[in-house]
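Complex shown without one protein chain; remaining protein chains in place.
For chain A:
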């Protein structure tokens, strides 16, 4: 047993972080907020980098890696708040022509919503009659599926990849909070010397780290229940870390200009796509 990342996994993460931060850094994020649309060029860049084809077999033109590699990739996507139906496109690679290369954008019904319905090329699931809502997240357009439409069970890989995005966001907001606490000065020194602030930050790290091991382990075992548990912890970590990050930022945290609200809103949306906490908790309880 060596649960830590292998050298290859570290290299993969490094490489993906370089691509994502290089191609979708803070300026690109803010530009996207000002003009929300699906960046097809970015999508193709990711496709060229092998992002969507990580788990496709090599003889199908993929990279031939497993779920552990995929969660590392989606953790990175979550860190930078990559917009677009990346999970659905990733899972369609191999089944939908062009998805693996990032030339075709695939979305899917996820719980009561379909994200990115107007911009996607292919929709999986029954989205007929879905109605647009004014999405709380400026970077995730949402449609609500019509009343009574069948809500498909989320497949384990979808549960996990979304959890991985939440993990990336939770780890990122912990970093942002620590960074701000080191730089912002009040009462003659950095606010990070105040224990009340320190303890918020410490709890953020603990949440992110617990979610991390849960997500990684579920990716290794592929166990559906473990994945549901990981999703619960990751949803919780993303939402609560974003809240605490906002608190540490003070008034700045309440502004549109700060990135904190983007993390919080996306965390809420991701938590709302899929089966929801109640279903996961019931499933875990039933197995006791």
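Throughout what follows, a residue touches a chain if its C-beta (ideal position, glycine included) is under 8 Å from a C-beta of that chain, and two chains touch if they have at least 3 such contacts; residues count from 1.
Everything that follows uses one rule, which is that contacts and distances are computed from a predicted model.
With the options "Sulfite oxidase-like oxidoreductase", "Acyl-CoA dehydrogenase family protein", "Sulfate/thiosulfate import ATP-binding protein CysA" or "Electron transfer flavoprotein subunit beta/FixA family protein" in hand, the undepicted chain maps to the protein name "Acyl-CoA dehydrogenase family protein" (source: UniProt).
When the missing chain is restored to the complex, the residue among A:229, A:253 or A:275 that touches it is A:229. Checked against the full complex, the candidates A:55, A:127, A:142 or A:214 give a single residue touching the omitted chain, namely A:214. For the chain missing from the display, the contacting residue among A:58, A:97 or A:282 is A:282, taking the whole complex into account. Mapped onto chain A, the interface with the missing chain covers residues 1-6, 9, 68, 178, 181-182, 189-190, 192-195, 197-199, 201-203, 205-206, 209-211, 213-214, 216-217, 219-221, 226, 228-230, 232-233, 277-278, 280-288.
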